[in-house]
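With one protein chain held back, the other chains of the complex are shown just where they sit.
Here is chain A:
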Amino acid sequence: MEKPDHTEEANPDRPKFALPVDSEHKATVFRLFTAAQPHMRAFHLSWISFFCCFVSTFAAPPLLPIIRDNLNLTATDIGNAGIASVSGAVFARVAMGTACDLFGPRLASASLILLTSPAVYCFSVANSATSFLLLRFFTGFSLATFVSTQFWMSSMFSAPVVGTANGVSGGWGNLGGGNFSQLKKSGDKHKENLPQVVRHAVTNYRGWILALTYGYCFGVELTIDNIIAQYFYDRFNVNLHTAGIIAASFGLANIFSRPAGGILSDIVAKKFGMRGRLWTLWVVQTVGGLLCIVLGRVGSLGASIAVMVMFSVFVQAACGLTFGVVPFVSRSAHGNNDNGDEGSGGGNSNSDGNDGDGGGGSSGMMAASSIVVVVAMAWSLGIISGMTGGGGNVGAVLTQVIFFRGSRYKTETGITLMGIMMICCTLPMVLIYFPQWGGMFCGPSSKGATEEDYYMSEWNLAEKEKSFHQASLKFADNSRSERGTRVGSAPTPTDETPIHV
């Protein structure tokens, strides 16, 4: 994937990097087994630190059988602590996205990690339900390093490899020394009209539907992280160690299944375009929901583990598939930066056609926020991604509040009901319709709507005069591949002077 970069040799004053870079000093290749400064070193440091944050947030759940007796917790206390652990990150991600924009990911993530580590140390000092809940809440803040990890990857790696970098770092996290100043983005950054961008994002119904569906794949994943060890310990009487291993194997699938979801989205899109992406996402997430229902019904240990593993693959792949669709929903609300998203892996290799400038950041958008406050603050990070990512955490909170708090439902009943809710909340996907590509049940508009029409509708005349819409135009051109191969190539004017000679 090495592209000869002639501008490097032409300018002897340019800094030398170990990896080949493009005009923005972003690496154009991804070499996993080096620690070359700054790109690969930043990659390794960021996935390791994100991994540590994930471990600290979800270290308590497998030990709950001991902790609940030690601290005299009730099922309600445990449920509340689980909710607190994922809701903390909702707010932290907002702040993190802004901090990355203002100070850079290196300082932002170092500050966050060093400020949340006292909460991790103080777990040994907890002696009541309240202190336990507060500690899980503050430790959960560290999940916002996801945002800085993806931001960092998007700053360091160019479009063709940013998907891989984002996917591997996010997936391996779910499981420095870089000099940010050297890699400051070049290119024009106009001040976006915040209210306008917010309006485009929140009035785009597709963003809301995707937020809902993501809430019921990633949200379900976070919920399972919180409850599954206790479930196996209590229902099947395995010992604590075994329950912990079984729970760990749920998260372990993230190494490959999430990136695989993204890659699958791209493969399907080559033949069937956006309609293929939507159908695949719906099928995979619905199958995940069915497996979740079965998981709650299965009564024997071996079969339960088998179903859980299959369920984990499908639900995590659905997360990756979601972010194969998100980049196409809106371009103005997509942010200036090539930012990462929630470990959506290769879904972003759709960046084949994009060049490496600011607007081409296909996959990676930061998962920033939760609905009300965050939408306003997340503008520079991509509101659509923020809404979707926020929907994930909101889904986790909702699911735990309804099904896994207190003693209203037995855990197995809660799991089955959660599966039913997954299927129901995936159904609204049939309503997603792109005029230029179609939806699940309808083909593209017969009036010949084009990609340009769709993305240009977000800019008014004044903005177009100032050429603010150029990045969107480029993206529209590159996104024509979403028509799939069955549709003929876009009509090209044959009697005009070509723009590029």
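In this section, a contact is a pair of C-beta atoms (placed from the backbone, for glycine too) under 8 Å apart; a residue touches a chain by one contact, two chains touch by 3 or more; residues count from 1.
Here is the rule we use: contacts and distances are computed from a predicted model.
Engineer: Consult the UniProt record of the chain that does not appear here and report its protein name from "SAGA-associated factor 11", "NAD(+) kinase", "High-affinity nitrate transporter" or "Palmitoyltransferase".
Structural biologist: The chain we cannot see is recorded in UniProt as "High-affinity nitrate transporter".
Engineer: Out of A:Asn70, A:Thr203 or A:Thr485, which residue would touch the omitted chain in the full complex?
Structural biologist: Counting the whole complex, the residue in contact with the absent chain is A:Asn70.
Engineer: Out of A:Ser111, A:Thr286 or A:Ser445, which touches the unshown chain?
Structural biologist: Among A:Ser111, A:Thr286 or A:Ser445, only A:Ser111 touches the chain that is not shown.
Engineer: So which of A:Thr130, A:Thr203 or A:Ser407 would be touching the chain we can't see?
Structural biologist: A:Ser407
Engineer: Touching residues of chain A against the unshown chain: what are they?
Structural biologist: 65, 68-70, 72, 74-76, 107, 110-111, 114-115, 117-118, 121-122, 124-125, 127, 230, 234, 294, 297-300, 302-304, 306-307, 406-407, 410-411
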